[in-house]
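Note that this complex is displayed minus one protein chain, with the remaining chains in position.
A and B are the chain letters, set down in written order, and residue numbers restart from 1 in every chain.
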Amino acid sequence: MPFVRIDALGADGHRLDALGRAVQDALMEVLGIPPEDRFQVLTGHDGTTSTLRHGDCPGVHHDDGIVFVAITMRAGRGPDQKRALSRRIAELADPYADTEPRNVFVSVTENASIDWSFGDGEAQYAPAGGDAAGAVP
Amino acid sequence: MPFVRIDALGADGHRLDALGRAVQDALMEVLGIPPEDRFQVLTGHDGTTSTLRHGDCPGVHHDDGIVFVAITMRAGRGPDQKRALSRRIAELADPYADTEPRNVFVSVTENASIDWSFGDGEAQYAPAGGDAAGAVP
Partner (left out) sequence: MPFVRIDALGADGHRLDALGRAVQDALMEVLGIPPEDRFQVLTGHDGTTSTLRHGDCPGVHHDDGIVFVAITMRAGRGPDQKRALSRRIAELADPYADTEPRNVFVSVTENASIDWSFGDGEAQYAPAGGDAAGAVP
């Protein structure tokens, strides 16, 4: 269910794939997401027709190796799980994609079980007549 | 007001347009969104400089025909409307864009009326001095 957008500058297909695997493996290890529950948009920007801007706030130095990881998932994970998730993504980005931990930017946005359909037009986590709240994960 | 991002692999302009119309028509039919209330980013990915990753969770088989539909809209629609929306998008994707219903992935994120400006720097759904909560739709 997590829906992930990853944006990086000048990334080729190999690096995009590695970044995607780093995030997916972190989701699996920390949140127990199943391996097949992988839905990602991986975008390399050429720096001209599309590009990134980054600063150093708060106290972390970034350069053009920065990677934006935007995760949408349903609510329910606590602060400790979220901290562990960001930590693990940053840890894996280095060996997987030669991306320094300081350059891994993560933002999480939450929604509800009813807000997802994985295909066939069904709300698999909140079927009609079922428990609309669903279960996490 | 719904702001929609659609991502597909190897889609040309014709398919992107058809996918955009499928989502807009579903929003109009199910939620009563006006025809002119259409704001979409339609992106075809070449599979190299930008690409998608997909799995089969939960129990739905996807292939590279998968389409990610990410909808941001203000809160207020109930579970039945959301279920009907995903169902209708999946139904229309097939005749409009030759996309099998199993390959239609939908994720909804909500915000508030005050979170929208449609131009001229005004918060049209929550004008100053008005009812900040606005009305849905």
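We adopt the following convention: a residue touches a chain if its C-beta (ideal position, glycine included) is under 8 Å from a C-beta of that chain, and two chains touch if they have at least 3 such contacts.
What you see is a predicted model, and the numbers here were worked out from it, not measured in a lab.
> When the complex is taken as a whole, what residues of subunit A touch the one chain not shown?
7, 45, 47-60, 62, 68, 70, 79-80, 82-83, 86-91, 101-110
> Take the complete complex as the reference. Which residues in subunit B touch the chain that isn't displayed?
1, 3, 12-13, 16-17, 20, 24, 34-44, 46, 72, 109, 111, 114-126, 128, 132
Just so we're on the same page, only the chains that are shown with their structure count from here on.
> Could you please state the distance in Å, as a whole number, between where the Cα atoms of subunit A are centred and where those of subunit B are centred?
So the centre of subunit A lies 20 Å away from the centre of subunit B.
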